[in-house]
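Below is the structure I would like to discuss, written out as structure tokens.
Removed from the display is one protein chain of the complex; every other protein chain stays in position.
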Amino acid sequence: MYTPHTARDIEAMLRVVGVASLDELVRVPDAVAVRAPLDVVPSLSEIEIAERFAAFAERTTAGEYISFLGAGAYRHYVPPVIGALAMRGEFLTAYTPYQAEVSQGYLQAIYEWQTYIALLTGMDVANASVYDGATALAEGAIMAINATGRKAVLVSQAVHPNYRAVLRTYAAGLDVTVDELPYAAGGTTDASALESLLADQRYAAVVVQSPNFFGAIDALPAAAVATIKATKTLLIGVTAEALSLAALATPASWGVDIAVGEGQSFGNAIAYGGPHVGFIATTTEHLRRIPGRLVGRTVDKDGRTAYVLTLQAREQHIRREKATSNICTNQAHCALVATIYLAALGKTGLRDVAAHNIVRANALRDAVGALEWHAVRFAAPTFNEFVLRVPDRASVTLAALRERGIVGGLDLGRFYPELADCILMTATELTTPAQIERLAAALAEIAADAVARI
Amino acid sequence: MAQPAGLLFSKDHEWVKLDGDVATIGISDYAQSSLGDIVYVELPRVGATLTQFAGIGVVESVKAVSDIFTPLGGEVLEINPALEADPALVNREPFDGGWFYKLKLGDDAEKSNLMSGADYDKLIAEA
Partner (left out) sequence: MPSPASETPLIFDGGQDGRANRYVPPAPPLAELLPAALLRDDLPLPDNTELDVVRHFTRLSQKTFGIDTVFYPLGSCTMKYNPRINDALANLPALRDVHPFVPDELAQGALAVMWELERSLASLFGMAAFSLNPAAGAHAELTALLIAKAYFKKKGDARRTTVIVPDTAHGTNPASAAMVGYNVVSLKSDERGRVSVDAIRAAAGPDTAVCMMTNPNTLGLFEDHIHEIAAAVHAAGGLMYYDGANANALMGNSRPGDMGFDLMHLNLHKTFSIPHGGGGAGAGPVGVAAHLVPFLPTPVVRADGYGETDGRWPSDGLTFSLDFERPDAIGTMRSFWSNFAHMVRALAYCYANGTAGLTRVSQLAVLNANYIRASIRDLIDIPYDEINRHEFVASAQSIKRESGVRALDIGKALLDRGYHAPTVYFPLLVPECIMIEPTETESKETLDGFIAALRDILIAARENPQSVLDAPVNTPVSRVDETRAARQPDLRWHKKG
């Protein structure tokens, strides 16, 4: 549909090439020529395609429900100015900025993204993005392994289960051991055994997420961090809800060496899980181990400020099998979206949005935590997510909520069998008091029914 | 172009200057010229024990990276402190100020695996 060639064009071009027909031009040996008829979706005009996808959209009924889901992908207000700028054709259809002279716009935008991430995390330097939070963690772990020469990683159970799963998948390729730290009664990482676990200096890094998967603020206490440093182990801090960086103490402030995480909250759609945007930031000491692309500022031959992809010698297209990572394409456009979001919201906007998240989450927590037979499961302070214990299996409660038009959150029993009666709930600046009221009323009703049946 | 006198060379374009059992090692003028502007040199740790011809570090230029294969084995005594701040020294003075590291020769017999300046000249002429 997007090919402009007329029959005359084709005829003229074939003559220049010196071949009689298109079929002759593309001929392949019989042994590998297509045999069976192919079965791809049928060809449609654009208006029919629009109708087809309207049908797909209609069959995706999630939007008809009030949602309290978070767990690594967050609903936030995205001002329309972000889409208006990011979807400009020059940004959308540009290639990787290898030709610096004609890519100054993108290169500068990525330099600004690198700066924003460094400022938000408190670290020295950040890269141009990686695929998402989970792969950022895997890449960060590889950095730590290369830095220390130790082939094991110790990760908190309160880190996002999908992130841990990806870490294990990558670790299997590299024969790296992944061990876990349990979580404590209050909902944060249990660091009590840390000293004995780190004593033989076998771990390249300790990995902690804050706020963690339960929503709890989980910055390791100073004593734990001191133990980590004393054993020459690196500390990797994970952030799944990037908005929290606008409010909470930075990863750098509690001793993180490599800060990794997910930037989706900054202006990117949830889109059933992707594309999102991962970040990696670190100290100057580990700069040369950073995977992926880096944009640097320099000058052109006439002395003007210019931006360019730099330190490329680390990357796959030069270093090949000795590259710091195999990453090539990253998530540049999603990083651009995030950069524009951060520029538009600014310090004041981000602080306000973060504060609204805390206020709404507190309101939600107070409303549902106060219900009879319900309780807030963990005592630790939270940002915009927390865990609610319900008087039945979470899966049953959530199904009943769905019948009432509500997606109440995530069934924690899916990942933590001991928490099968718990729901992970999120509130953001998009959560309204009316929605909270409806959820509380529904939970009360469901619990009353359940109790009446006993 | 004749190489400086008194040096031995490896086929990987490293030179060796011997002073008793202490070897000073760097890369040749041909190597620095092929690599272009050098931006970073990654050297072994002081105290590390190296095996002859093992890959022990890296020379980075803007567009290329080359492994450093140590022309001799032994214990690393010193690395050139000037290269961190001024990697361009390798381009300007590959045989003098741009030296990489000094090591204490482990096995004297390994010298026989290296070539003279004249033989190295022949090698790069054929390249």
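Order of writing sets the chain letters: A and B. Residues in each chain are counted from 1.
Here is the rule we go by: contacts are C-beta pairs under 8 Å (C-beta built on N, C-alpha and C of every residue); 3 or more make two chains touch, one makes a residue touch a chain.
For clarity, every value in this text was computed on a predicted model and none was experimentally measured.
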Touching residue (missing chain; options A:Ala247, A:Leu371 or A:Ala444): A:Ala247
Option from A:Ala223, A:Ala271 or A:Ala370 whose C-beta touches the chain left out: A:Ala271
Subunit B residues touching the omitted chain (full complex): 37, 39-40, 60-63, 87-88
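FYI, only the chains that are shown with their structure count from here on.
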Mean-CA-position distance for subunit B and subunit A (Å): 44
